[in-house]
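Handing you this structure, nothing more for now.
The other protein chains are all here in position, but one chain of the complex has been omitted.
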């Protein structure tokens, strides 16, 4: 209820501050019998990890995840799965400069207003460090979805500041540190990032995520539509300022005759809906797009106030990403996995005994982004 | 849990199908002592009502709301507030044409897949008719927010298909049937809609909503951030395909030095964040923008399948809006009110005894849309 | 969250005051495809109805239930089921005597303390009148449980004040106005009640409820054990002061060698557990026992205080039951049905794909109360 739990049937409850002793979470509701070990989770954490390239921040932690419960003899038991990652890189720093002043664009001011106090070390709870547990929990959801339902989830960098990227190859996305779907533009991206770092500035990004093989029927109208819960999940990621499904904001200028996805016995003829109709998955690819703002942690000095309300200047030092969107792909993938897993369980709770009068049609249309 | 309840402390549970006997909802958690009568709710329902202009659909119902509980001697008692609107315009129609075939772009196919059956009369539960209870419940939240906290909420039409509208006058938004913020363009809009109707087609729209006077501190990181819950609320409205806060998707191409909102003792110097930092309200205006897809109910024939999976053609007849976005403004306002009210109660549950070490600064920056 | 919703997957949200316009509820989460009409609900409401005997209070209302949504062509659709009963017997009374004074043993004082105001007409929300919606919603759960899972639920009067009743015939329980399981003692009960009424006093009662045919596996350890949720459900009924499962408080003086239920291939050899082990149903009969306090609405004057804290005397007039337990049987049955239904859905959400390594053994032991 205080906001640290995600999901209703596949529930992730998270804790941990950037510079506290540990990050952890509980995954409650995982069906029993799923083969699971740390080796299923660790690779996804690695993908998210800071330090995968020189363009992301320099935290050098192993981020070794431990499964503390809920798994026995290599399989989930149906009891809650406790996950823990000790924070090892809590280097002693001088926080005097940020302790009493509110970094613009950060959560400093609002945490202070809300709670009357805040853990100012590295942003405390508001640090993107917390997303490591989203990825860890998401790895479990993703495994179930993939192995039991055949659902695959794939994200990629769709735009970096002014650079728009086409989808040339989804297979190689994980092979480059930018999650770029166009291998031919890696040098260009790298040069852009180098210049950005020289400028001491940051930039925004657009990330797309798609899920294939999602069975029709997921989503709980009217308030917990699948797209509504996806929007919730994605907007809960640090720095996200916008979420779209399918045609998204392009729908505004579209006509109905163009937007609506016609259907044939061979499947849908297009996918402007992004795989969701009336809040329920249609069997088509789920297509989500996210806007990440440029990080506010830049070395360019900025005007702000201190805790007494006096005008001061602030310069953010320490390790920071010039583009938080660059390593957001695994996080967005994890959140989509969590939403789908939760809705799969919700769906079968109510509808496990439903035999549809009609068979699902194939999701034949090519995905918008492919 | 099955998706018909919104909010955690200020909870709205809704029921009703388009052509069933009645629409209703329960508002649970409203603080006691709020003066309330049907007269506080009815005007907002009227604003949403079908039939306010010849460009929206022709349902001619009084939509008279009844308060069935929770109010005594003119004030709320703290017990659940039951609201009911009887459906009067259930004209006997021939549904044979839609009964067995799935209208493209509608929820027909997905409801059938999910539940194994569906109420095909007027879309049943998937009809936009359900939004009437959102507006009714939202009216209560809005009254509390306005009278107790000084929060005002205002939405408007920002774009209609290709026509982008500037904010010339927020005061006159309710005076025209399009919720246009620019009174000088009403004829243009009207002409556009007339042509659209002649084409038998529909078009999308963009709606903006802003909330002023929101106290700092609302929002529950990390998963129930204020912006995440706003995204959830907005994306749960029929036909919404995208949600933005503040700079939204423009953030993608922005630099950090441009995006971050600097602060002075006189207040914030800009509002790219849209009033939310780290998932918590900053005291600035909350700025939300929504993309509505063009309605799929158009008279242009479309290819689809029937319940046996055979190829058929469908033409949607009956009363339908060529632009659902046109009457979405009161709905979006209501959802924002519900989110803010819920988060106000959630905030004070945990933090009622917090005395901030620092006073809130004025929300001095002009809102983006004003 | 404000306490008017019961259940997590099979959710009942209720509203209505004793002398307000109507009582209503929403049943959300009912699986689609269940045949349902008002005729399935009305008989259970009749059983609960005030006025079935001269020993229960004299409210003469038809209590006609209407289904407002969620049912189409005679079957549930999976969308929320709205139920409504208009209050017709709101006779104009003089409430001046109770308006400003707190009846001892009632909720008057605590509602005033909690909400700062209260609807004093007939107890408002704290009236046992609200249980009518529990019975209505419970009828739907009961129907599903019976028709789809073969679960039957049966309650009876186990003790009326000093009179302890043996179970002679569960089949005739509904045939007498006291829900007595011993038809031979009806005259004795009647005489006792007549004398009680002459005394102007009231008395407590014990109600037992049992559920047969419950599949093993229901219940969610550790906090939402089946017995914990049953205790919650039962203690939420007006006037209940104690709840037991199986041997209940007799367990205190038992030895382990006596209490534990041995098992054989033919089934359990006893049922001290009451059908729940480790918080999960074992397949044996669920056995619940409830203590109802004597109603506090008696004509014997009592010392109390008024709203200014001054000492006053109060005499309760109007229609009141000398034993609320007498018509509590259908309510207790309904609550047990709601718990079982909710847990059935919760169980299958997580465990629908579980194939137990071992088959359930027969629930061969005779139920404790039979």
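Remarks
Think of it as A, B and C in the order they're written, each chain with its own count starting at 1.
Convention: contacts are C-beta pairs under 8 Å (C-beta built on N, C-alpha and C of every residue); 3 or more make two chains touch, one makes a residue touch a chain.
What you see is a predicted model, and the numbers here were worked out from it, not measured in a lab.
Touch with the chain omitted from the figure is made, among A:40, A:100, A:119 or A:190, by A:119. Among C:68, C:145 or C:230, only C:230 touches the chain that is left out of the view. The chain not shown here is touched by just one of C:247, C:286 or C:340, and that residue is C:247.
Panel shows subunit C; residues 1-6, 8, 14, 102, 104-107, 109-117, 125-126, 130, 159, 161-162, 201-206, 216-225, 227-236, 238, 240-265, 269, 272-274, 276-283, 291-298, 300, 302-305, 307-311, 322, 346-347, 349-351, 354-361 of it touch the chain omitted from the view.
Of the residues in subunit B, those that touch the hidden partner chain are 1, 9, 29-33, 78-79, 148, 221, 345-346, 348-354.
For subunit A, the residues in touch with the chain missing from this view are 1-5, 8-9, 11, 13-17, 20-24, 26, 28-29, 32-33, 66-70, 72-73, 75, 77-82, 84, 114-119, 121, 124-125.
Operating definition for what follows: only the chains that are shown with their structure count from here on.
Averaging Cα coordinates per chain places subunit A and subunit B 26 Å apart.
Computed centre separation for the pair subunit A/subunit C is 45 angstrom, with centres defined by C-alpha atoms.
The residues of subunit C that reach two or more other chains are 1, 9, 29, 32-33, 78-79, listed in rising order.
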